[in-house]
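Before I ask anything, let me first share the structure, which is written out below as structure tokens.
All protein chains but one are shown at their positions in the complex.
Moving on to chain A:
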Amino acid sequence: MTWLAFRQQRLSLIVSAMILGPLLVISGLIWLWPATVPEALTETLAVDYAYVSVFMLMLPPLLGTFTGAPLFAREFEQGTFVFGVTQSVSIHRWVWTKVAVAAVPFLALLAVVGVTSAYARDGLPVRGFGFFSTPGFETHGVILGAYGFMAFGLAAALGIVLRNTVAAMALTVLLYVVIALVVGGMRSYDIDTRTVTVPFTEASENPAATAFAHAARSTGGVSFLDEEGREVTGRYYECGTACVMPTEVSISYTSMSSYFALQAQEALVYTAVGGAALAGGVIVLRRRLD
């Protein structure tokens, strides 16, 4: 059964590996052996980090949906479901082997890419995305794998229920966005954020610079305030003397221990949603056969 499942999933596994492999190699090198990475590549990644983040934000739903939706739906569409369940293997072995072979490699790879990219970000001169804010939170750490599992579980289950690959894909994307928005929206209530306001003189000399550097990587909020306490917008460091220079820096920060706890918490929620969807799909399949 493993051979059959692997043969059926061969293309999607290759595509996943082709997408995630380079990400894993680059982030792994930046994290573990930064000296081996060409400076030009590091600079490019840092400058275009917004694009990289958006790309990584879309990876779990895309890979999960494209792997999960056809897993069972195509069997129904092409009638091969009957072939699978009228051989010597039990229906449960047929279902779970397909799930394991299709899901485990790409989800494991996705989670590893999430972890390595989180560590690799320390090696990039990146500013702008805090660890807790979107897309920083969703694109780094093990949660990347959890997002992928949720999309995969929903897509596979909907494939069983709807018996139509395209419909299962469309509904999966819709449900995924709704669930991610709801759970992500609740995140701010769980974060114990502290704010400090320190004088801003010269970024290179002021202690705020250190705090800023830390905060930019670990929190969602850094504001630069003028003499009257109003927020200075825009990229102040590019303005030169023509801009209103900030007098104070207001920094919101949260400890990294909260970050890992929150990642684990949300990863559990998404894993539970994916697992429940899969279990529900199998129950529907069993009932359909009764």
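Criterion: contacts are C-beta pairs under 8 Å (C-beta built on N, C-alpha and C of every residue); 3 or more make two chains touch, one makes a residue touch a chain; residues count from 1.
Rule of thumb we're sticking to: contacts and distances are computed from a predicted model.
Colleague: What protein name does the UniProt record of the undisplayed chain give, "Signal recognition particle receptor subunit beta, a GTPase", "ABC-2 type transport system ATP-binding protein", "NAD(P)H-dependent oxidoreductase subunit E" or "Cytochrome P450"?
Modeller: In UniProt, the chain that is not shown appears as "ABC-2 type transport system ATP-binding protein".
Colleague: Which listed residue (A:Leu4, A:Ile19, A:Leu62 or A:Leu175) would be found touching the missing chain in the intact complex?
Modeller: A:Leu4
Colleague: Among A:Trp33, A:Tyr51 or A:Phe83, choose the residue that contacts the chain missing from this document, as touch is defined above.
Modeller: Residue touching the absent chain, from the options given: A:Phe83.
Colleague: Take the complete complex as the reference. Which residues in chain A touch the chain that isn't displayed?
Modeller: Residues of chain A in contact with the hidden chain: 1, 3-4, 7-8, 78-91, 289-290.
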